[in-house]
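Note sheet for the following structure.
One protein chain is absent from this view; the other protein chains keep their places.
Labels run A and B following the written order; every chain starts at residue 1.
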Amino acid sequence: MSIVTIIEYLGTFVFAISGLRMASAKQFDLFGAYVVGFATAVGGGTTRDLLLSQTPFWLDTPGYLICTGVALVFVMIFSRYLIRLENTFFFFDTIGLGLFVLVGLEKTVMLGYPLWVAVIMGMITGAVGGIIRDILINEEPLIFRKEIYALACVVGGLIYCVCHHFGLNDIVTQIVTIAGVILVRFVSVRFHLSLPALKGEEKP
Amino acid sequence: MSIVTIIEYLGTFVFAISGLRMASAKQFDLFGAYVVGFATAVGGGTTRDLLLSQTPFWLDTPGYLICTGVALVFVMIFSRYLIRLENTFFFFDTIGLGLFVLVGLEKTVMLGYPLWVAVIMGMITGAVGGIIRDILINEEPLIFRKEIYALACVVGGLIYCVCHHFGLNDIVTQIVTIAGVILVRFVSVRFHLSLPALKGEEKP
Partner (left out) sequence: MSIVTIIEYLGTFVFAISGLRMASAKQFDLFGAYVVGFATAVGGGTTRDLLLSQTPFWLDTPGYLICTGVALVFVMIFSRYLIRLENTFFFFDTIGLGLFVLVGLEKTVMLGYPLWVAVIMGMITGAVGGIIRDILINEEPLIFRKEIYALACVVGGLIYCVCHHFGLNDIVTQIVTIAGVILVRFVSVRFHLSLPALKGEEKP
């Protein structure tokens, strides 16, 4: 098992936990919570694969289903300690985000699409899982209002494009891209940065 | 018209009615209610077909659109008697669920996917229509909190796998699978069984 695969499963694990915790707060039953956790973890990559006419990646191996199952058991056992692990979750969530974005970028480029499509697909891979989670629990998508999240994915994508433009080698490009996503996310959360709201309408 | 086709249309009919009734309770207009009814009836199979890179099944024949139209007229005419038909609806809804799950299982296996993918697709065929319905009417998905519904689909899928493992013939496998879904659903509703909620978070 490569280091990338390990981090990818870690990313899946923490994304699933974010879905499970939201579902738990809404009193969803075990099965419903599992579905929300799974959709949060694989929703972004699935949307990307459907848009690119590919078979969803999680149909290749039951690993992602099992990983979500482990996350469910984890939440059931350690529920009362989860709040204390907030920082640990944030750490892995951010690393997972960086890797998800990179996976989206590379898969798109490999299929022969132009770089601007790759930037979109990197963002979709990283951010759409959270949007699907919020739709399933019937909340307004969090990433549309709080924190710089989807924008971190786009910044990572743009860094990836710049690296390609200057012909940097693959390893450097990958590390710099992931680092870019992580950095933007860390800095924005650390200094409570967020985008301004779009002004314009008083009432819906 | 085979017995399977007849039951399949009956399943579509009752799934559509469940969508129409929910839409009616939300004061949707006739066209909006029709869309919700149709999405409830074909949403599961459509999601399955998109994930498996197939053309959605309801593009092969206008039968499913017509069937939803008949359901709409039925609800308009018999609206005041619908409550008394609750048990009849439940009966056909459960049979429809069993058959939808079987259709999902067989289509997936026929396309050469492994059995664990078939179990997921059987569940998606049976349960996702109801999730889409609840998203469209802006409610938290019912199946995530009430009654054993999606789990009945999974149990049916597992029974199907066991039958395959022991090399049972097709007819027996099909009957036992449908019977499994129906039995789990009937028993859980009859004895008010439901899965425990996932504990862990106090607030969202």
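Definition applied: a residue touches a chain if its C-beta (ideal position, glycine included) is under 8 Å from a C-beta of that chain, and two chains touch if they have at least 3 such contacts.
All values reported here derive from a predicted model rather than from experimental measurement.
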Task = Based on the whole complex, identify which of B:A33, B:C67 or B:A118 touches the chain you can't see.
result = B:A33
Residues in subunit B touching the chain absent from view = 20-33, 35-36, 46, 50, 53, 55-56, 59, 62, 65, 72, 75-76, 79-80, 82, 135-139
Remark   = Contact residues on subunit A toward the hidden chain run 50-53, 113, 116-117, 120, 131, 135, 138-141, 143-145, 148, 150-151, 154, 194-204
